[in-house]
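To start, the structure itself, in structure tokens.
Excluded from the complex is one protein chain; the other protein chains are retained at their positions.
Chain lettering (A and B) follows the sequence in which the chains are written, and residue indices restart at 1 in each chain.
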Amino acid sequence: MDTTTINFTINNLWIMISIALVFIMHLGFSALEVGLARSKNAINILFKNFMIVAIGLLTYTISGFNLMYPGFEESSIGIFSFSGFGLTLPENGLTVDYNGSFTYWTDFLFQGMFAATAATIVSGAVAERIKLNAFLIFSVFYVGVIYPIIGSWGWGGGFLSKMGFYDFAGSTFVHSVGGWAAVVAVILLGPRLGKYLADGSIKPIVGHNIPLAALGVFLLWFGWFGFNGGSVLSADPATVSLVLVTTSLAAAAGILAAFITSYLKFKTYDITMAFNGALAGLVGITAGADLMSPLDAIIIGFIAGVIIVFAVGIVDRLKMDDPVGAIGVHLICGVFGTLAVGIWGDKGVFNTGSFTQLGTQAFGIIVVGITCLITSFIILFAIKKTVGLRVSEKEEKQGLDIFEHGMNAYEDINLSDND
Amino acid sequence: MDTTTINFTINNLWIMISIALVFIMHLGFSALEVGLARSKNAINILFKNFMIVAIGLLTYTISGFNLMYPGFEESSIGIFSFSGFGLTLPENGLTVDYNGSFTYWTDFLFQGMFAATAATIVSGAVAERIKLNAFLIFSVFYVGVIYPIIGSWGWGGGFLSKMGFYDFAGSTFVHSVGGWAAVVAVILLGPRLGKYLADGSIKPIVGHNIPLAALGVFLLWFGWFGFNGGSVLSADPATVSLVLVTTSLAAAAGILAAFITSYLKFKTYDITMAFNGALAGLVGITAGADLMSPLDAIIIGFIAGVIIVFAVGIVDRLKMDDPVGAIGVHLICGVFGTLAVGIWGDKGVFNTGSFTQLGTQAFGIIVVGITCLITSFIILFAIKKTVGLRVSEKEEKQGLDIFEHGMNAYEDINLSDND
Partner (left out) sequence: MDTTTINFTINNLWIMISIALVFIMHLGFSALEVGLARSKNAINILFKNFMIVAIGLLTYTISGFNLMYPGFEESSIGIFSFSGFGLTLPENGLTVDYNGSFTYWTDFLFQGMFAATAATIVSGAVAERIKLNAFLIFSVFYVGVIYPIIGSWGWGGGFLSKMGFYDFAGSTFVHSVGGWAAVVAVILLGPRLGKYLADGSIKPIVGHNIPLAALGVFLLWFGWFGFNGGSVLSADPATVSLVLVTTSLAAAAGILAAFITSYLKFKTYDITMAFNGALAGLVGITAGADLMSPLDAIIIGFIAGVIIVFAVGIVDRLKMDDPVGAIGVHLICGVFGTLAVGIWGDKGVFNTGSFTQLGTQAFGIIVVGITCLITSFIILFAIKKTVGLRVSEKEEKQGLDIFEHGMNAYEDINLSDND
């Protein structure tokens, strides 16, 4: 066996492992969202998150992969050619070299696992009042069409990549793409009943299973080793291991910053803020995880951890009801992380980034943001005017689980009201 | 370091990672079964599933590995030679090349992790009324003797493999082996109290922790990357990545199919059916995961997802009380998946399988089925006549946790009756 084949095998192996790691992020998202919502809607949230994996992979097969990476495969026949796979396995057996580093199948599945996360991000923000079918229809279009087209601008060789816009693993192309749609969805849906009271006060609606939410955050971090580490697209020891270090240190610094900031602000040890701090650090480092020194990563994670504490409060005061803080984490920290590439992204804190790069980053953020806002509005508004977006008041009060699913999440556990 | 050694190292690495992935399936099974049962039996179910890992690995050491792969190791001294390990480490140090792709230890542990799953499958079907010691005794014999002997017919170079019977990763040798025993056990045990009423109606007994069940399904899928991916027995990029793609697409299609079918049938969004759909797709693709095109995989997964919705209902109407749907998922979809090799298994949907192959597959299914039915009957009947199979009526009503384990699963959480 020659060294080229061996090298190909190693790179492919790492991306395959990353596939499994990114996959388990879907459990992470599910557990976090369920844990931070009320027990009466737990099944509904699980159902959405579980279906999204199926929808994500299947739409990515039908259209997403080809839309996102156009022209890679000569033999693909339009967008319905099953991602260029054709309808049968290749004549020449299975030696489907994609780009010298891994196989076509590996690339497809890694990217497909990413695709579904964009919709999952939205899922958290719209929890506890969106109609299930409305959400599923939205997901089909957003994951199957919008996400890959926007992604192609950067990762498929499109105009943003040609301009020098840099988004290593998706602060913009994944997290903010989900986050912008979350903003639109939250506004079109309106807040949960009883969240914003007539006297202007805001009622906290508390999650019902914090250990489950903690499990979700741990698994998201675990999965991020593949999300960022696999985005190196090879097993190159120096780059991948640097990425794991920057990713982990940003998360750690995010926790510390959110802990300190929320303690100073609220005089309590708010565990949901510690969770958010970790996720903020992770989202913040994602755009430049391969460019930063460990110290850069700590700085970026720390700033993201401070930002998230204020972001969650600001989103709430704007009466955008986001049960899990998805807009703060994925959109605001996604934007910050993308800008961070322009600020620190020149490999070392004393070699600061450039204003030119910062401008390019800002331009990319704006282009992607406008596109997401418009397209998600069109999709969601069309759904609102046809099948409807929101469950009935009665259903929302009694819980979506009984109405849409005919079941309780915890059949023989006594639950109290938590309106 | 020469390329042969390096190649050996890579292949070995992938199988070792697969070991960890298959191991975590035991948590997946545990969580799924506990979540779908009642809280009063949660510890009992966990206890069974936890002990099975220990029993599986230890019996596989004592007898299983040597029974399943006879003749591979010259130095092995009969079935009690600790899997050919002998009693000390080899004289020549640790360079125990197994088959040119990985070490003897790696193979042993990968296969050992598989072995325990067969008993775990039974565990779900017999939950909430089997005596703990009865189940443990059954596991020792079924995992330590029956599973490896049957497996040797296909994977150990036995007569089924010589006939051309094809079962890539165990739709038959793992899933149906568990499933057939589940049928026997369920019949010998009888249904849970109150499940089938005097007036002929069937009372649904609802699981107590759906988020935990969801976690179980996610982890099973996660582990399946190693279950199927590791069954390639090398890190060959094309084959392993194809297997991951077919595995994931089958699961996704299974979810979609079960979602649609159960909605059409019951007019509700039944999350347990979505779970079953994923597992059905995974079991269905397992026999031919390396032979199918992505489109084949979608078709197979989709059909399995339709099958499972009807299968669960049929098993129930036959008054075989299977709390977690193990018979539908592992036996019926295992049989379907094995047949699917004969139908689509020629690499591409337009290159359909052959009738000859289909016949061979059916023959293997029947031979394995008869063997499992007879042997599991002998073991379980002997247990029934000696230590007894079923707990007392009083114990079943009050819950096995208090009686057999002296504990509640949720000590300070208020539980309601769920008979």
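One rule holds in what follows: a contact is a pair of C-beta atoms (placed from the backbone, for glycine too) under 8 Å apart; a residue touches a chain by one contact, two chains touch by 3 or more.
Since we're looking at a predicted model, the values are computed, not measured.
Enquirer: Which of A:Ser231, A:Ser248, A:Thr286 or A:Thr338 touches the chain that is not shown?
Expert: For the chain that is not drawn, the touching residue is A:Ser248.
Enquirer: Pick from A:Leu219, A:Val306 or A:Val341: which residue touches the chain that isn't shown?
Expert: Looking across A:Leu219, A:Val306 or A:Val341, the contact with the absent chain belongs to A:Leu219.
Enquirer: Need a quick check: the contact residues on chain A for the chain that isn't drawn.
Expert: Here the touching residues of chain A are 3-4, 6-7, 10, 13-14, 17, 21, 38-40, 206-211, 214-215, 217-219, 221-222, 225-226, 229, 235-242, 244-245, 248-249, 251-253, 255-256, 259, 268-271, 274-275, 278, 293-295, 298, 347-351, 410, 413-418.
Enquirer: Of the residues in chain B, which ones touch the absent chain?
Expert: On the chain B side, contact with the omitted chain comes from 1-3, 6, 8-10, 12-13, 16-17, 19-20, 23-24, 26-27, 30-31, 34, 42-43, 46-47, 50-51, 53-55, 57-58, 61, 82-83, 85-89, 93-96, 102-106, 108-109, 112, 132, 209, 212, 215, 404-414.
As a convention for this text, only the chains that are shown with their structure count from here on.
Enquirer: Counting only Cα atoms for the centres, state how far chain A is from chain B in Å.
Expert: 32
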